[in-house]
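Just passing along the structure, written as structure tokens.
For this view, one protein chain was removed and the others were kept in their places.
After this line comes subunit A, so read on.
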Amino acid sequence: MEENKLQCSSVVDGNFEEVPRETVIQFKPPLYRQRYQFVKNLVEQHEPKKVADLGCGDTSLLRLLKVNPCIELLVGVDINEDKLRWRGDTLAPFMGDFLKPRDLNLTITLYHGSVVERDSRLLGFDLITCIELIEHLDSGDLARFPEVVFGYLSPSMIVISTPNSEFNPLFPSVTLRDSDHKFEWTRMEFQTWALYVANRYDYSVEFTGVGEPPAGAENVGYCTQIGIFRKNGGKAMESCVSEQHDQHVYKATMGLTMLPRLVLNFHPQAVLLPNPPKMLRLQVFTTSYPSLQQERFFKLVLVNEVSQQVESLRVSHLPRQKKQDGEWGDKPKDSKAPGPCFGPVFTEIEKAKIENSPKPFCVGDKFFVPLQRLLAYPKLNRLCANEEMMRSVIADSIPLSSDGSAVVADLRDYFDEQF
């Protein structure tokens, strides 16, 4: 939907400069990145749970946002289906996401379709972003846009960015920045439109931008102008959401194969979609992330953390033992030797809490760590509130003492003999 997104496909991994078009002006970091960073900062600041990006293009922004722990639902909508389909895979969870799951659930869904269609699945969002979108809409769509996004979807916050045409004279020989742009607005034009829309749908708006003008040309303003719209009176009302629930414009992928392809050309401009039918929006991709909210993964993480902690306590128990045995007499341990020292760093309060908890102990060749002790460690405490809960989750994975109050391990294992 914006000029840079296509260019970004010519270089791997989004790590590139804006392709110079005989321009003297170059932004660092590149302008598109500044726009994304702007949204990212906004998300960090406001911690929305449900975020949608309209005109998500190659899903770069979604990929940037998915690492944010507060987001639980992330939706992208674009008219270019091939791009969605083809980049969708990159949004799927990584192997590491299974090994270290997130705290909260996250679902990412991509829909194919026009952004000016009403779709109940986009109701009740905390944030909807339209980055470099509106300038691609023809006058008809632009007219419908406020009604759909502000009036119908009515999220708590909307971010709209669009080129500032006052900046354009600084580019050599540029009329419009992209051949698909239907218009580019001055600050005045954008703000007038924005204020009208905000007023009509009861939002307040605040203007800013990214892409500082060069020295001496400060009066032209930011290269990209941004409007942040906040709904007056807080969050979207649940009641009005349920009323309109049945309006599904997106369809599940299943139906897709049966329908003729709707978008036949790479170029949105060439697509003829006279009054698109209601079935237009199709879900092309969806994925859910493993998280601690899911019992299976919660158990996995807790069991691993417990094993890890027991193991660490066990090995730190060993050297003293060895010295007593005299087995390692030929390798004196020099405690003063300079060297790396790691492991978690605890605050004084945490230290005290650990010190005051029951200590691990040995009986024969078995090593016991009381669950109470484990709970004293911040990492485990964060996962698990009480002993009872810990016991019930780990009981069938980790050997426990007969009264269930401690984890039991063999004092020595195979690896100890290797060193």
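Brief remarks follow.
The criterion applied here is as follows: contacts are C-beta pairs under 8 Å (C-beta built on N, C-alpha and C of every residue); 3 or more make two chains touch, one makes a residue touch a chain; residues count from 1.
Throughout what follows, contacts and distances are computed from a predicted model.
The listed options are "Piwi like RNA-mediated gene silencing 4", "Auxin-responsive protein", "pyruvate dehydrogenase (acetyl-transferring)" or "Sorting nexin-2", and the UniProt record of the chain not shown names that protein "Piwi like RNA-mediated gene silencing 4".
Interface note: of A:Asn304, A:Asn356 or A:Asn386, the residue touching the hidden chain in the full complex is A:Asn304. Screening A:Asp178, A:Glu350 or A:Glu387 for touch with the missing chain picks out A:Asp178.
Taking the whole complex into account, subunit A touches the unshown chain at residues 3, 5-7, 9-16, 28-29, 63, 67-69, 80, 82-83, 86-87, 89-90, 92-100, 178-180, 253-254, 257, 260-261, 263-267, 270, 290, 296, 300, 303-304, 306-308, 311-312, 315-316, 318-319, 327, 330-335, 337, 339-345, 397-398, 409, 413-419.
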